[in-house]
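Excluded from the complex is one protein chain; the other protein chains are retained at their positions.
Naming follows writing order (A and B), and every chain is counted from residue 1.
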Amino acid sequence: MSELVTANDGSSLMPGAKSLENREYNLFIGPNHPGVEGNFALKLTLEGDTIVKAKTEAGFLHRGFEKLMEERLFIQNIAIVCRICVPDPDPNEENYARAIEALADIEVPRRAQFIRVLVLELSRLASHLFTFGGHAGTIGLYTMPNWSISDRDRILDLFEELTGGRVYHIYNMPGGVRRDFPAGFASRVRDVLDYIEGRLPDYDNLFFNNRILRKRAVGIGVLPRERAMEWGTTGPNLRAAGFAHDVRKDDSYEVYNELEFDIPTLKDSDAYSRLMIRRKEVVQTIGIIRQVLDKIPEGPVWNKQPNPLKWRVPAGDVYVRSESSKGEYAYYMVSDGGVRPYRVHVRGASVTHGVHILENLLVGTRIEDASQLMFSLDACPPEVDR
Amino acid sequence: MIADNYLAHTADPRVRKPEAATGSPRIEEEIIKAIQDATGNESFSLKAPRRIEGPVDSDRLHTLASLIWSRVGFQHLSAISCVDWLAEDEFELVYHFWSYRDFCLVSAKTRIPRETASMPTVSDLWQPALFFERDIHEMFGVVFEGNPDLEKYILSDWDGPPPMRKDFITREFAHDHFHFRDYEPDWDELVKGGYHSNRGEGGTDV
Partner (left out) sequence: MAENKLGSVLKPFLALKTLGEKPDTIHVPSEYREACDRYRGFHVNDLDKCIGCGTCAEICDNDAIRMVPVVGREAELGKTEYRPVIDYGRCCWCALCVDICTTNSLNMTREYTHIDEETNSFFIFPDENGIHNKKFPKGWQANKDINFLDLERVPMEALGPEQRDSSFVEIVKGFTKQQAQLEASRCVACGLCTAACPAGMNIPEYIDAIWRDDIPEAGRQMYKTNPLPDVCGRICTHNCETACSMGVRGEAISIRWLKRYAMDAIPSEEYKTLINQRVVESEGRSIAIVGAGPAGLSAAYYLVLMGYKVTLFESYPEAGGMMRYGIPEYRLPYDILDKDIDFIISLGVELKTNTRVGTDVTLESLHSSYDSVLIATGLHQGRSTGVPGTDNPMVFQSIDLLAKITKKEEFPVEEKMVVIGGGNVALDIARSLARKQKAKYGKVNLIVTSLESRDIMPADEEEIVEGMEEGIEFHPGRGPEEIVIKNNKIVGLKTSKCTRVFDEEGRFSPEFDKDDIELYEGVMVVESIGQAPDMSYLGTFADSIEYDGRRIKVDEYYQSSENWLFVIGDIIKGPDVITGIATGHTAAQGVDNFLRHIEADGITKIDDILRIAYSYQKDQLAQITQAEETASGKPELEELAGKLDTLKNQELSSLEILDALLVNPDTRIHLRQELPREILKDDFAYITNLESLDMSSGDTISSGVISRLSAAYALYNDLIQLTRSKELKFSLEILRGRNDQSRKVFS
């Protein structure tokens, strides 16, 4: 390493101050820290301000979902499955329901599929707003989280109206969804979308075009393009590296193949690009939701299944994938023909982003950018821990 | 500036995109043929649109995985799942490979005996496997030979048996190892009038 110049060069007072073992020190960030997303520990070894070694530690949010799901009936699991990912719970519910539908060959009514897309996209929107706020917070731009969390609250109000709960919706069921739109819901959704669209120029002025953000985020945490696929990058992080891949297009599910939307990509693969990809996705998402509201057909919202206390799902296994706001979200479900799932394996998007990619990218960054790196990758610890 | 330094720091000259990953997308039957040609394994079959699966012997799995990467062109390891078949005394490991060229998922299933559960690692091919295998190791007890770090990740203070195994029954374990506090109220009193704090009605006036 090059010669480090410290402000107070105490080498005269402390012999050996510049030897290697005295230059490196450990710093633990987390698990309770506003600079980490969720409860997550970063064990860093620094030399001066630069991180030379990084290890992540998780487990603070381990609730044992995969084991819990094996002990409960299929219907009971819909109440707990949304809690696996806190900011973006709907991909969990939808994947779980879709896995059972694939195993048991249940057809979902068209209207229910459109409603599911609506709920997924609203959840994506809310999660992105959350991330903007989080990312801004790590740089010290605190007005942005105040705005985006407050705007996200309007989306939570929509969820409350539709599903009965603000954050954990417990709305998707095998066979469809639990309730239909309340009266006038579509117009209220449009109002919220218009409002958020109207706010985007304000966000740009405040945050996305902010010089401080550009200085802080451009060139930080560059994820090398050649390594992206090997490291298992998915979702917005992959698109920021220039690959136009999205599970909604590649492995289409629900009615995404009937909706038109673009997949924005950027080339720089740094923290700023990842942030901007999410900003562009907000625009796409608003477009998707508008299309859903225009195209949604009439019809039932649930394909009636018999007594849920006695649901038996035929034996088999299935791997369902979806695109959550953070990346590729997948469920592997195995059933043995009984009333309880035999095995449910949840593959959160952050199992790659939040563990090894984060560890790789932290090396060589400065300590002040460590939090920003985590938020720019949108590494969500509840998904890692389950 | 920092980006350059970073690349130098993790110098690894391997090209990380197999040639077979480029080209126009193939349909599932062509992929199955490509797997057959590359690996000699003829048991892969189409299960559903964009889903191919097939069984592999556990000692052939690493070869198959690396051939699927290099010769068949599947770049993305989506997940490694482990299923505990207690009645058959086996673990089943399922490797899910996704192709960004063909938009198809190939699931390779392999079985290992429960007693001596061990498997060579695939983390030399895909970095995510480091985490997947570490997770399976602490939850099921499967040893992945060659994985540099199988330390516990999520359950750092746990010294009991691997908890996702089917013979680990959570309730019995909890009853054996913990004392439960009797926190239930007097049901008769609750039904008659309920409990009230000294604040009066026991709730805020909203």
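Assume a residue touches a chain if its C-beta (ideal position, glycine included) is under 8 Å from a C-beta of that chain, and two chains touch if they have at least 3 such contacts.
Predicted, not measured: the structure shown is a model, and the values here were computed from it.
Engineer: In the whole complex, not just what's shown, which of A:213, A:318 or A:333 touches the removed chain?
Structural biologist: A:213
Engineer: Can you tell me which of B:27, B:48, B:86 or B:190 touches the chain that was removed from the display?
Structural biologist: Going through B:27, B:48, B:86 or B:190 one by one, B:190 is the residue touching the chain not shown.
Engineer: Please identify which residue in A:64, A:165 or A:287 touches the non-displayed chain.
Structural biologist: Considering the complete complex, A:165 is the one touching the chain left out.
Engineer: Just one of A:79, A:244 or A:315 touches the chain that is missing; which is it?
Structural biologist: Answer from the full complex: A:79 touches the omitted chain.
Engineer: Could you list which residues of chain A touch the chain missing from the display?
Structural biologist: Residues 72-73, 75-80, 143, 150, 153, 157, 160-165, 168, 170, 178-179, 182, 202, 204-215, 276, 279, 300-302, 304, 306-310 of chain A touch the chain absent from view.
Engineer: What residue numbers in chain B mark contact with the hidden partner chain?
Structural biologist: Residues of chain B in contact with the hidden chain: 171, 175, 180, 182-185, 187-188, 190-192, 194-199, 201-206.
Quick note on the criterion: only the chains that are shown with their structure count from here on.
Engineer: Hey, how far is the Cα centre of chain A from the one of chain B, in Å?
Structural biologist: 19
Engineer: Where on chain A does chain B make contact in their complex?
Structural biologist: Touch list, chain A to chain B: 57-59, 62, 64, 66-67, 71, 102, 219-220, 222, 224, 226-227, 229-232, 234, 243, 245, 250-251, 270, 317-319, 321, 328, 330, 332, 334, 342-343, 345, 347, 351-352, 355-357, 360-361, 363-366, 384-385.
Engineer: Using the touch rule from the top, collect the residues of chain B that touch chain A in their complex.
Structural biologist: 1-3, 5-7, 9-10, 15-17, 48, 50-51, 75-79, 81-84, 94, 96, 98, 100, 103, 105, 107, 126-128, 130-132, 135, 139, 153-156, 163-164, 170
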